[in-house]
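Of the protein chains in this complex, all but one are displayed in their positions.
Lettered A and B in written order, each chain numbered from 1.
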Amino acid sequence: MIGAQPHLGFYVARRLLQAVPLVLGVLVITFVLIHVAPGDPITILAGDGGDAAYYEEMRARFGLDRPLPEQLVRYIAEVARGNFGYSFRYQQPVYNVVFAHVPATLLLMGTALLLSTSLGLLLGTLAALRSRSPLDHSITAGTSAIDAIPVFWLGQLLMLAFAVKLGVFPIQGMRSVRYDYTGIRGVLDILHHLALPALTLALAQLALIARLTRTSLRQVLAEDFIRTARAKGLAERMVLWRHALRNALLPIVTVIGGHIGVLLTGAALTETIFAWPGLGRLLLDSVLSRDYPLIMAIFILVSAMVVLANLLTDLIYTLLDPRVRYD
Amino acid sequence: MDLHSTVRRMSVVILTLLALILAACGSSQPPAGGDQGAQPTAPTSPPVAQPQPTAPPMAGAEQQPTGTAAPSDPQQGGTLVVAHTSDPGSLNPAITTAFNVHFVTDQIFNGLVGLDDQLNPVPELAASWEVSEDGKVYTFNLQPNVTWHDGQPFTSADVKFSFEEALLKFHSRTKAGLEPVLEAIETPDANTVVFRFKQPYGPLLQRLDVVEAPIIPKHIYEGKDIQQDPAHLTPIGTGPFRFVEYVKGDHVTLERNPNYFREGLPYLDRVIFRIIPDANTAALALEQGEVDFLFSVQGSDIERLRQDADLTLVPGFGGSGGSLCQITLIPNLTKEPFNTLEARQAFYHALDREFILERVYFGQGSVSTGPISRQMSWAYTPEVQAYPYDPTLANELLDQVGYQRGSDGNRFTIRFTHASSFARLGEVMRDQLKEVGINLELESMDFNAAVDKVFIQKDFDLGVASYCNGPDPEIGVRRVYVSSNIGPIPFSNGASYRNDQVDQLFDQAATTIDRDQRAEIYRQIQKIIVDDVPYFWIVDSEGFRAYRSNFEGFRVSVGPFLETAFRRADR
Partner (left out) sequence: MTDLAPLQKEQVLRGLPQPGEARPARRREGFWRRFFSLPAAVFGLLMLLFLIAIALSAPLIAPGDPFATSDDVLLRPSAQYPFGTDDLGRDVFRAVIHGARTSLLVGLLAAGSALALGVLIGASAGYAGGLLDDALMRITEMFQIVPRFFLVLVIVSLLGSNLWLVILLLGLTFWPGIARLLRGQVLSIRSRDYVLAARAIGVPEHTILVRHVLPGALPPIITQAALLVGSAIVVEAGLSFLGLGDRSVVSWGALLNDAQQFVRTAWWMSVFPGLAITMTVLTLNLIADGINEAWDPRLQS
């Protein structure tokens, strides 16, 4: 930890280089796992009621009859060349399928993060400032309770309340298919559909962020430099804003960076309930239909996203907190 | 050519006459069935009296429904939103049997022949046909002036191409059924297609509909890799609806084909397939009016949707696996205890199938009697050995064959390997079998793993599948019982049943042309198989469709179910 800070670019390059074997490891494990397990995509590929020779022919056509190590090596070679293969179920390049689903997921996860972060920061700050007050206790208890509700049940409850009983939001989908809204109405239409799934996913993250904000803010408020700042007569709001919250942002950044995987899990369940056309549901679908190339591609994409998010988090750390250094 | 010597069997004239007569009868008859909610409001009523009370309502195969009730007069226009459970992925129906593809594409494409609601062949792209006396040569006269959605003319070359390059290569059922027996497909002129067989072949007409043999355009696919060409994302067909757009994971939009060869059809301007994977969400969306049509209502929703005045519920036959499906238990006949007949009989008697039908399947369908669904009325016979619920008899039979109860009261343990969708069935059976000392161990897996375990690895005691008869026993029944189909094939003869007589009879039925004679053979087959009980047939399923009451005219079968649908003018 001690020593001159090396060049930032060097650090990033090193981290990325380190990530390559990680992602490769994920690739190999996933690949072996899904190929060794019983059940192959042959009914998806070939349909039912065929004869044995036809199934063999189709397995051969998609290279499924070759020894596993050979399939693996071929696959890695293809991936290295940027070719993620061909989706069995969609009968088109995996690349096209995956990227068709990315925007919806980013919209959902982004909105959910925005909601949970702003609400969580607010609640966490209130709780920290009024530490041990009834307000603090009720915020903590309330967010903990919401956190304890399984996300799929939460989604269903919200759907029943807001879409079925009150009828204020649509039940499913990302846009109204009955009408072709364009321009601002199109945007509003999507927001209208986005509300419930985003709220579901946001509530699932809310407790974590509120709790982190509260904890770290309280820690920071007890630190010497805050006391000094206060002693110097800085206005309370200024202290809070300039020093405390800035430091408390760290955990938030971390959640965003380190929780992509968890967020995606929540997104998959939320997307299934609300028929949101995103990546999480695509992964679920591809697992259930044994669409090997698609499963692989999504796992690789998600792992890479997590690695990048981690890296980004660490970089932001160094900006926000001078005590943390990269080496 | 020996066509001049052929006998015209199913001329289009007779069929049209028949349809007109039946439709006329239909309009003067009150609809069958006693249930308010399930009351069919389709423009025509069942042309033929059905044996069961819940007869599917008929949307006529003829072009203009003749219903006289004013509210039912079809009007052109309107947008219909259909809930679809699973993203289709690609939209080329000729290379797959997948339901999630066909559900959409069967509105875009046509078959040579259509199937009416009794599964009788009716003209579609073929206006008429002749069958040679020896049953080896089928000659189809194509509908003139049919165009593809891109304006190109449809010709016999498209038919030949579809079969030779797509259907006989990649459509698993059509390939398995036709490839071994078909000698050649000839196109003497642009409007004639001749199928020449190596041996007499009876069930051809049943396997030429859009589900089994959709016709795709040669000019689009020629010279391309038919499995992977991007053309299957922008399908060009001849059918009632044209493709507009496909947003992956979200929806597929179709619009009315103004040049459809059946004049006046279809009625709807626009059809949108909305992808909703969760069945509960789909039902709620229907109730809220976000979607208009639900192809398969889950049992638990039937009562609730039936009570909704804005919705219409109708029984249909067929589900995602095809038409006329039977929930069937698959015992492993190569292992104890199911290798003995008495044990199988005892097991069958120990199941309260009425209870299963009511509680697990919410009364959708009827208790099965044997290997052919009762909805296949021409081939079905109820005159077979019956296995009513009788735990006492089951206990006696098991005592007789020497499966004594152990100290824990169990005679033996059976592992029930099933896809998770059959979990309910498993729990109820476990409860029932306890009474006769059979311990049922539940092994719930996901669909593909269960298929692999039962059909490919054959590592199971008892499996389960929804076997679909399809439009002809030759398509969906034969594969389950002939010994040549015991291989590692999904939905094959999973029990490993062998009976030479049954094998021979199935061959005989396939090469017989006369349907009455074929029916006789199938009745014989049913008697023998039910005596052997190589499978336990539980329920002949009959799914419910539900739709907003401002629409009607839906066909009950799988395939082109939207061709005659329309929006009611009075709503």
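Descriptive notes on the structure:
Methods note: a contact is a pair of C-beta atoms (placed from the backbone, for glycine too) under 8 Å apart; a residue touches a chain by one contact, two chains touch by 3 or more.
These numbers come from a predicted model, not from an experiment.
Of the options B:G78, B:G114, B:G426 or B:P534, the residue whose C-beta touches the omitted chain is B:G426.
Contact with the chain that does not appear here is found for just one residue of A:G25, A:G63 or A:G167, A:G25. Touching the chain that is not shown, out of A:T125, A:Q156, A:Q172 or A:Q205: A:Q156 (per the contact rule at the top). Screening B:D446, B:D503 or B:E520 against the full complex identifies B:D446 as the residue touching the chain left out.
Residue in contact with the omitted chain (choice from B:E303, B:E383 or B:D514): B:E303. Residues of chain B that touch the chain left out of the display are 279-280, 284, 298-301, 303-304, 359, 420-421, 423-424, 426-428, 430-431, 441-446, 449, 453.
Counting over the whole complex, chain A has residues 1, 21-23, 25-26, 29-30, 33-34, 37-39, 131-132, 137, 140-141, 144-145, 147-153, 156, 160, 164, 207, 211-212, 215-216, 218-219, 222, 250-251, 254-255, 258, 261-262, 264-265, 268-269, 272, 283-284, 287-288, 295, 299, 302-303, 306-307, 310, 313-314, 317, 324-327 touching the chain that is not drawn.
Heads up, the rule we're going with is that only the chains that are shown with their structure count from here on.
Per-chain CA centroids place chain A at a distance of 41 Å from chain B. Partner chain B is touched in their complex by these residues of chain A: 37-44, 46-52, 54-55, 61, 86-87, 89-92, 97, 100-101, 104, 156, 159, 163-164, 167, 170-175, 177-178, 272-275, 277-278, 281-282, 285, 288-290.
Chain B makes touch with chain A in their complex at residues 79, 81, 86-87, 89-90, 92, 96-98, 170-173, 175-177, 227-228, 230, 232-233, 247-251, 253, 272, 274-278, 280-282, 284-285, 287-288, 290, 321, 446-453, 456-457, 475-476, 479, 487-491.
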